[in-house]
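Below is one structure, written out as structure tokens; the observations come after it.
Note that one protein chain of the assembly has been removed; the remaining protein chains are unaltered in position.
Naming follows writing order (A and B), and every chain is counted from residue 1.
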Amino acid sequence: MKKKLALLLAGVMTLSAFAGCGSDSGKSDGKDPEQVSSINEDGELEGDITFWHSFTQGGRLDTIQAAADKFMDEHPKVNIKIETFSWNDFYTKWTTGLASGNVPDMSTALVGHVVEMINSDALIPLNDLIDEIGRDKFSENALNEGTVDGNNYSIPLYSHAMVMWVRKDLLEQNNLEVPATWDELYEAAKTLTKDGVYGLSFPCGSNDFQATNFLNFYVRSGGGSLLNDDLTANLTSDLAIEGINYWLKVYNDCSPKDSVNYDVLDQATLYYQGKTAFDFNSGFQIGGVEQNSPDLLQYVDCYPIPTIDGSEQKGITTSNQPIVVWKNSKHPDICKEFIKTLYEEENYLDFLASQPVGMLPSVAGIEELDAYKSNETIQQFQHAEEVIASQIPGGTAIGFEHGPNLQAGLLVNQHVIEEMFQDIITNGTDVETAAKAAEEELNTLFEAAVQ
Amino acid sequence: MLPAIIVVCALFLYPICSSIFYSFTNKNLIRPTYRFVGFDNYATILTDKSFWNAFLNSLKWTVFSLIGQLLVGFTAALALNRVKHLKGAYKTLLIIPWAFPSIVIAFSWKWILNGVYGILPNLLVQMGFCNEPPQFLTEKTLAFIVLVLINVWFGAPMIMVNVLSALQTVPQDQYEAAEIDGAKKWQSFLYITVPHIKVVMGLLVVLRTVWIFNNFDIIYLITGGGPAGSTQTVPVYAYDMGWGTKLLGQSSAVTVLLFIFMMAVCIGYFAVIGHWEKEDK
Partner (left out) sequence: MRRRQGRVGNAICHVYLLILTGMAVFPLLWIIISSIKGKGELTGDPTAFLPKTVTLDYFKHVINDLNFIVNIRNSVIISLATTVIAITIASMAAYGIVRFFPKFGSFMSKILVTTYIFPPILLAIPYSIVMAKLGLTNTRIGLIIVYLSFSIPYAVWLLVGFFKSVPIGIEEAARIDGANKLVVFGRVVLPLVAPGIVATAIYTFINAWNEFLYSLILINDTGKMTVAVALRSLDGAEILDWGDMMAASALVVIPSIIFFCLIQNKIAGGLSEGSVK
């Protein structure tokens, strides 16, 4: 009995080893799946495609579905299957999917992930699609984020930028101007920290990248970067140290002590609830306040992120939400054809209107249209919309001021900077020592990941 | 039955073998090529200070949680077994924490304990127990204690249900016989109850130990291992490595080390349980 079992186990082991090799080699040869033309004899598009997207909430989900339905009406032989996953889960989904061949034909993605997808040779270039829609309609920064060796692997669907959110009523009650420099922001936040309200929360929870985001604001607004030109980490420049000290000051004087472990939702919830006077976020902040504290909505507005010397802010962190087409797809031409219809005026306006001020157009000319401007929320938050729109062209994703690179992704998702702040705050480690250690840790990670 | 065993074995053996294999390579999660690096990964990990910090945290987390869960679960089961009224109601209500998915555990406790808008810290301040809201989840030591308590809250019902079931399978006539013989309550507890349920308890302890040691999401979702690594356990450490940096080689090495350690613990447990079983016979 035992012998038999041993034999059986050995058999299974070898089998699974083979299975392992099989799937590995399947990945490594990077062979394109059969890409037959999707145009049938009658000149119609024909085929099934799957579209994964992360617009899990009401309005956006519906407008995408409507666009797909319309496309299927026009091309009766085409079937578009839409499947949705939240942003958090999308990453797990495609990384495991890539290993088992379970990826869609086309999907939304995060900018940082696109670089990884390109690195794994999982995407096809979309240059022809971008040319058809009009290359000059897109901002160069946005296209660059998904461009390697002249191939554009992603196309931005909508954009938003990080801005400074304020509470107008609190500023007014305390006779404060909207701060334009970091020092003014600190002073204002300190003044407003009273009566159960905090001026500005500084979140550095180690399961999110908020502290990296905030430090990046400071460093970028002073013309620096958290990455050197050779893509090594830089946390020890004078500017970076100044930035670290600035946020520590904010943490000590204007922020709830709990924020040392806050993630983005904890942070945003404070502003939703009217517990913080300032916050940094995109236009989605409006939707959040509307959902959770409708009474506060009238006091909400935004301004550009401060600078060190009060000069004009041109934008720091922009998100251009990309769509990509996967190499695994049997029908890339259908995907491209469908993507093109998403940019048709009617579909595009409906889509943007499902999250007004949260999602701004990635293609030029839309913001001029009356149909766009007449949206109720955009009218109500006209100033906010203009501020965000003015910040989009000048910004990039964190670390992408050096073009697409893997290091930027690690800078954000390794939470080294968050841990550095926690170390300083909790253990009282000296700032320069902690910064030096974090910089070295990041560089080690970069080396290991890029080799 | 046999095909089922084969499928299960294949499903489990494949990842175990591939983990051991990858732990000697510099494999990246989403890149196809890799090369052998010998024991480099193990050397890197075993010399990493944060690994040992995580390991120590894991031990503390497992021991304290396990003791807490057993203590609360066991006493609750004994109490339940004794009361005559409201038994069903208690049982149903006490099991509620167990029905919480990790994500709900995380966000409900995070909200309740939040230093700004949480009900508990604010109540404590209002009632004058403290001047400032306590930092339940953000002060190094307190955060660890609170996490353990949340884990006890979540895990005790499972122990309770199983111990209660075991208690109910003790044949009543043995107690009656003991009572006729003039045995005291504690004597029949010691000589009838304990021997009868100890095998089930032993198996439960094995399962719980493994589960708690491996648990990832409660800690990750509530504190993410912070502040400053004070609640980072080995699974959180391995996760950051495997899915953050995608250094599958290194994270496989962590897994293999974990596996070896847990095997050693389990073998110890098995020896004890085996000894008990022999005693029974």
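By definition in this document, a contact is a pair of C-beta atoms (placed from the backbone, for glycine too) under 8 Å apart; a residue touches a chain by one contact, two chains touch by 3 or more.
Predicted model, so just to flag it, every value in this text is computed and none were measured.
Touch, as defined at the top, links the missing chain to these shown chains in the whole complex: A, B.
Within the full complex, the residue among B:Phe74, B:Trp109 or B:Phe144 touching the omitted chain is B:Trp109. For the chain left out of this panel, the touching residue among A:Asp238, A:Asp295 or A:Asp430 is A:Asp295. Although one chain is not drawn, the whole complex shows that of A:Gly47, A:Gly97 or A:Gly243 it is A:Gly97 that touches it. For chain B, the residues in touch with the chain missing from this view are 1, 4, 7-8, 10-12, 14-16, 18-19, 72, 75-76, 79-80, 82-84, 86, 88, 90-104, 107-109, 112, 116-119, 122-123, 126, 153, 157-158, 161-162, 164-166, 168-172, 196-197, 199-200, 202-204, 206-207, 210-211, 214, 216-217, 235, 238-239, 242-243, 252, 255, 258-259, 262-263, 266, 270, 277.
Remark: the residues of chain A touching the chain excluded from display are 1, 19, 23, 50, 52, 56-58, 81-89, 92-93, 96-97, 99-102, 104, 265, 268-269, 272-274, 282, 284, 287-288, 291-295, 358.
Everything below uses one rule, namely that only the chains that are shown with their structure count from here on.
Annotation: 35 Å between the Cα-based centres of chain A and chain B. Residues 6, 9-10, 13-14, 17-18, 21, 26, 28-33, 110, 114-117, 132-133, 135, 137-138, 140, 143, 220-221, 223-230, 240, 243-247, 250 of chain B touch chain A in their complex. The touching residues of chain A, when paired with chain B in their complex, are 8-9, 12-13, 15-17, 19-20, 24, 27-28, 30, 91-92, 95, 98-99, 116, 119-120, 198, 205-208, 256-261, 263, 266, 269-270, 273, 275, 410, 413-415, 418-419, 422-423, 425-427, 445, 448-449, 451.
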